[in-house]
Structures are given as C-alpha cells and as structure tokens.
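Apart from one protein chain that is not included, each protein chain of the complex appears where it belongs.
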Amino acid sequence: MKKLSDQILHQVIKPRPANSFKGTFGKVTLVGGNRNFGGAIIMASTAAVCAGAGLVTTATDASNSGALHAQLPEAMFADFTNDGQVASLVSAATTVAVGPGLGDDETSEHILKNVFASVKPEQNLVIDGSAITLMARENISQPAANVIYTPHEMEWQRLSGIKIGEQTEEKNRAVRDQLNATVVLKKHHTEIYTTNEVYQLTIGTPAQAVGGMGDTLAGMVGGFTAEFHQDVTNAVLAAVYAHSAIAEKIAENQYIVLPHQISRALPTFMKKMEQAPSEHHIGFLN
Amino acid sequence: MKKLSDQILHQVIKPRPANSFKGTFGKVTLVGGNRNFGGAIIMASTAAVCAGAGLVTTATDASNSGALHAQLPEAMFADFTNDGQVASLVSAATTVAVGPGLGDDETSEHILKNVFASVKPEQNLVIDGSAITLMARENISQPAANVIYTPHEMEWQRLSGIKIGEQTEEKNRAVRDQLNATVVLKKHHTEIYTTNEVYQLTIGTPAQAVGGMGDTLAGMVGGFTAEFHQDVTNAVLAAVYAHSAIAEKIAENQYIVLPHQISRALPTFMKKMEQAPSEHHIGFLN
Amino acid sequence: MKKLSDQILHQVIKPRPANSFKGTFGKVTLVGGNRNFGGAIIMASTAAVCAGAGLVTTATDASNSGALHAQLPEAMFADFTNDGQVASLVSAATTVAVGPGLGDDETSEHILKNVFASVKPEQNLVIDGSAITLMARENISQPAANVIYTPHEMEWQRLSGIKIGEQTEEKNRAVRDQLNATVVLKKHHTEIYTTNEVYQLTIGTPAQAVGGMGDTLAGMVGGFTAEFHQDVTNAVLAAVYAHSAIAEKIAENQYIVLPHQISRALPTFMKKMEQAPSEHHIGFLN
Partner (left out) sequence: MKKLSDQILHQVIKPRPANSFKGTFGKVTLVGGNRNFGGAIIMASTAAVCAGAGLVTTATDASNSGALHAQLPEAMFADFTNDGQVASLVSAATTVAVGPGLGDDETSEHILKNVFASVKPEQNLVIDGSAITLMARENISQPAANVIYTPHEMEWQRLSGIKIGEQTEEKNRAVRDQLNATVVLKKHHTEIYTTNEVYQLTIGTPAQAVGGMGDTLAGMVGGFTAEFHQDVTNAVLAAVYAHSAIAEKIAENQYIVLPHQISRALPTFMKKMEQAPSEHHIGFLN
C-alpha cells in the first residue's frame, strides 16, 4: 500500500491556463438531499463549487432550493423528482455525484435508477452514502461509467459483502477488480483502491468526526474529477488528500472542524498548492 | 454549594482519540421550534453541532427546514408532527433535547408526549423552556430517563411549586431529590442541582441577557452530554461553565453577546481547554 | 436648534446591572415586511436585536419567516395577518415599531389599524415608512401612545401638510406640538423634534444613501427605546446619533455602507460608548 503525500496536490493542482473559461473546468451534477437530509447535498455542492468546477447543478428535493441558494448562489437547482431534467443534467455532466442525503426509500431508489440509466461510459460517477446502501439492498447494478465509490466501512460491507473486521487489502482489492471502479474506503487512515494501486492516507484528525464530513468529501471528489478530468484517478487522490490536509490545519485551533469550513478554505489552499512546491503547508490559513 | 471553576472544563474536554468516528461522539435529537419560534431550535441545534456531537437531528415545524439548512447544513431535519419519525429519532439518540421554541399549544403538548413515550431509561433527556411549562400545566409525568431540566426561575416555580422568592438551596434540593433529575436553575449565578451536590456558577455577564441565550445553553447541554456521555453530570457542568466563560470573553468587547456567537466560538474555545490546563483563558478568541 | 453630540451616547448607554435578565431590557414588536418588502422588516429587526433589546418579535408576511430566521434566529416570528396574535404581541411590548416594508395596500391598512387599536398609552410606538403614508392618505388617527415618527421629508409632507421646501423649524414644531409626538425628520442633517427641544444631527455621510438605511434606523429606535425605556427621548436621540456615528466610521473605508453593517457593529460600538467617555471614537471597529 502506497502512502499518499502532498506530492499528489502539486501533480494535480496546476496554474490555470490564461485563456480558459467555465467549460474548461467541467460540469458537476450532484443528486441527493431528500426532505430530511438537505444539508448533505448542500455541503457536497459547496465543496464542488469551492473546488473550482466550472458549473455545478444540484438536483435535490424541492424544499431545499431556498437553503441551497441562500448558502450557495453559484449552484443551479433542479427538482430531483423531475426525471427528464435530471437525465438531461446527468448527460451533460463531466462528473455526476449521487448519494449525499439521498435517503433509501422508494423515491430515492427511483431517482438513483434514473441517474444510472442516464449516465454514459465516458462520464465520472461518484457514488456515495445511501446510494451505495440502495445498490446493495436493492441489487441495483453498477452502470457503465468511470465509477468512484466513497463508502465508509459499513457501506463497503454492504456493497462488497466483506465484513468490517475482515476488510483486508487483498479482499478489498479483489472486489474492486470485479467492480472495476475506484474505491475510497473512508476510515481511520482511509484507503483508495485504484486500477493499479492501493493508496493509504496517513493524515487526518479526529476533529473530522463530525456529521457532513463525508458529504463534503464526496463533493470535493466530484469537483476535482470534473476540473482535473485529464487524470481522474489522480484527481480523486488529490481530493482525498486535500480534504484531510485542510482539516488538520483547521484542527490546530479547533476541537472540531465543521465540514463547510474545509470547502471555504479550498480556494486559498489550492492557490498555495499551485504556487509552492515546498514549504507550502505553513500558514495557508493565515 | 460548591463553586464551579474552569477545572470542570479540563476534566471533561479531552483530546479526541485518534481512531474515533462520528458514532464515538453520540447523537443528539432536538425537538422544538414551532411556526413562531423556529429560531430557538436553530440556535439550540447550532450549539449542539458546534460543541461536537457526532450527529445532530432537528425535529421542528416544517416551515423551519429552510432556515435550519441555510444556517446549519450539518443538522438533519425532521417534521416534528411526524410521530413515527420523531419516535424513531428519539430512540436512536444519545441525548434528546426537547423544548426550545416548542410552544405550549395542543400540538406542542402532543409532540412532547410523543417524545416522552419514546425515550428510554438509559438516554439523556434535556427538558427546556415550554416543555417544562407544559409538564407543569398539563400535569405530564417525567419519563424514565436521565433527565436534565434547564428552567429559569419562573419555569422552576411552575415545575417545583416553589415561588421565586423562596427558591432556597434546601427547597430546591428537596424537589430535585423527588424528581431524581439534574436541575440547571438559570439565574444570576446559575445553580446546578445534581444527585450528590449543588454547584454555583460565579461567572457570567449581563451582556448575556438576550433572547435565545437559554436555547443555546440547552443545545450545549445536549451536545456535551452526547459527546462526553461517559460522565453526564460533569458534561452538564462543563456546558454550563463554558457557556458563560465564552460569553464573558466576548463581552469584553461587546455590549451584548448574540447567542450564536457563543456556539460559533465553541470549537476554538474547546481546543484551548483541551490543550492548556493553565492560563488557557487568555486570548482564546484572538 | 441644539446640536447633538456624542454626549448623548454616554448619557444613555450605561454598563448593564450585574443582576439583570432579558426582561430588564424590554420587548420590541416590529410589524412590517409584506410579500415584496420583507428585507425591510428583517433589517429593522436585526437592528433591534443587535441594539440589545431583551426580546424581539417580528410580525410580517408568512413568506418572510424563513429569511428572517436564516439571518436572525434571535427574533421570533408572527404572521402579521393574524390579528389576534399581533394584538397580543403589541400589548406585551415595551416598544412597537410599525411600518418598515409594510406597504400601502388594503392588507397593510388593516394591519396598521389593528396595531393602533391594540397599543396602550404607556407604550412606545415607532411609526415609520409606509405606516406614515397610510395614516396621511387614509386619515387614520394617531393612537394614544408615546409616539415617535421617523419620516423622510416626503413622508413628513404627507403627514404634516408642510411642503418639503417649507419645512422650517417653526412650522415643524407647530405640527409636532399638535401631534404631541417625537418626530425624527430624516434628511441631510436630520432633525429631532421633542416636547421641549429641537435637535440637529451634524454627523452622517452620503455613503448612507442606500436602500434599507431608514429601516435600520427605525429598528434601532425600537431597540433603544425598549432597552433604555427609563428615558425614551434620550433613547431616541442616542439611536439617531449612533446610527450615523457608526456609518461615518465604516465609510472611512467604504464607498457605501450596507445597513446591516451598522446593526452588526452595534454591540462593539455600544461597548466603547459604555466604557470610554473620551476618545472612544477612535478605532472602535478595529
């Protein structure tokens, strides 16, 4: 297992070309946030916008549109029960991220199937949270796409069938090979299973043990894979690393880190990474 | 009557174990906030999230979900008139906090009874504001649970039958013994009645005489008792002490303290308490 | 005409007594904000809360409750078309402020009449904006109360019958005597007509020429007259002076001042006024 270092940030986060426009940095369509879990998709969307994706649309329960725009006017809204509109937004995206706050009732399932039916093989598809649970429980097949799963250990157990105590690198890798997907297995020292390699995250802090932290990671993975779509695997690795690197920095002065703080720190953090291949860490939040 | 000192903070707020996750820090379900008093439950929920509870759900009037998520995407939402969902959220919680902005009409009463019917003996139950008034007025029995009341003097009069001018330590203690609950009696120099001891808070500032201050305290008690559930009595004491310690610090530069400022200062304040057993007070907001 | 100086701030803003509670600082009920002008009553309410009134309730169009709580959870909400509830909130208030964003249609008129019918002689009643226009146009009598008008010159023309070019101190004073009210005539060098005296404000900045500035002033007058109800005339003078003093300070670095910035600066500004009878001005926002 390779240990991730901040080198991945410098590899991925490069100065933007002078003559670039929104389209250069991809489109993200996020799908989730039912009547109860609207905050989850808002946090994921905030991460995608702050990471620098060109255009971000949030398909969610209609009751969440006001809170979404109050926090994040940069995101566009769609009603996630509008199958046609969601299908069209999914088709148009560089990356689709489905799951944060989606829930696991019949409506959730219908929405998930609509997303899976609309996605195309060349697109990135981040599958998070209850979307993973639904796939496992309802036996929904993984669609043809460049799939990235972001399960915690229990969700991975549901999807892979490997019990939490038995989730060894070897077993995880075997299931990953069957799925032919990238797997970000969230845990103390998160592991990332890619086609050719397994990476381990050795940074992070217990101050991240706060609701919404995973939604923010899913949104960052969505944002990075759209913006840095030239190398999606590295984009995933960079998103995972940046998420904990920022959290560690904030946690120097805070007992807990609120998820949206990570997102809001992204523009400053990413600038430092673009600029300073050495000593960049020090004081990036000052 | 023992005087509380900042020692209680150091006793309770410890560095988080490296290998911890959301579940380590408990779940809080807050119930309150009718059509008129939505701000109260939002302020209480903000306190619970910022204190570091692992997962926070807010059961409130449906009209409040947008404002809740606009301010606090970290909290999940439930419609407090959905009896089944509330019962299930109450059952799943480490701590239930009921009362902030609940109101005292028939709907409020119905919701309170549903909460009381769903709570279990081993759970913490913070009873605040109009929930106390309703219990007294409608003669609703205290359920079997680890109950913490947070009344101001008039609410304590209603619950205990002891008139404000006659609320002596002895009388208060006698009623507390009957109730077998923790009582946080909010007043100038707040008193906390526990099973074995009575504590007095000698800090605080008139800058705290602002609407919503009590809702924030109830939310902090909710957050601390979930997060530090190993010793609930000390968690209550620490929440009460931290609430006024932060307020005092803010009041050095402000004529009044807005309740949400206390909540938003919690992550930084708690970090200082974790780190510095001496001289920690100085400059924690700088 | 007496020129107002910052002495009025020191006279009015005193250290709060140690043993005070919310009730010590009065209740404000604000009534306004129809479907189109919700921002006006939110800005007024923000001013009342930040000024330090003990309890603040905002009676407004139902569509504004979410935005109110998203910005200002400290305020309670009421539907301004609920006559009974508004009447009861008016009766319970130290100060009622009616008019910001109220509008001037039939519903507005009905609400205004309900407020006027509910107010009592010993209460403070701030009448602002479209409430003044409605009184003039619909010939609605001023109720028995301690009335404070906050018109701009056109509104004063409508109410007093004195044309803008002819609003001399003498004529204004004569109408004020008939009304037996305090009149804050907003203009370049605002004038305040009280029972015994006319005051002139010589501070202020064109950076204040921004929509919502008057709503914020009305809310500050509401907050100050509730909080410092021992001397209502001085409370009005202090509110008017503080409003422009803060704006001047902000305008040192800004081309325009956003109204909510004045409100949010109040707690810090008022602390300085309480503390430093000389040289207090310098750097209060730093």
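The first chain written gets the first letter, and so on, giving A, B and C; residue counts start at 1 in each chain.
As a convention for this text, a contact is a pair of C-beta atoms (placed from the backbone, for glycine too) under 8 Å apart; a residue touches a chain by one contact, two chains touch by 3 or more.
Since the structure is predicted, the reported quantities are computational estimates derived from the model, not experimental observations.
Only one of C:Leu4, C:Leu30 or C:Met43 touches the absent chain when the whole complex is considered: C:Met43. Among the residues A:Leu4, A:Leu30 or A:Leu55, only A:Leu55 touches the chain that is left out of the figure. In the full complex, the hidden chain is touched by chain A at residues 13, 16-22, 24-25, 49-50, 52, 54-56, 65-70, 72-79, 266-271, 273-274. One chain of the complex is left out; on chain C, the residues touching it are 35-40, 42-43, 46, 63-64, 66-67, 70-71, 152, 187-188, 206-207, 209-213, 251, 253-260.
The working rule: only the chains that are shown with their structure count from here on.
Farthest from chain C in terms of Cα centroid separation is A. By the residue-number overlap criterion, the interface of chain B with chain C counts as different, with under half of its numbers used by both chains. Between chain A and chain B the CA-based rotation angle works out to 90°, given as a multiple of 5.
The distance from the centre of chain B to the centre of chain C, with each centre set as the mean of the Cα atoms, comes to 34 Å. Multi-chain contact residues of chain C (touching two or more other chains) are listed as 66-67, 70.
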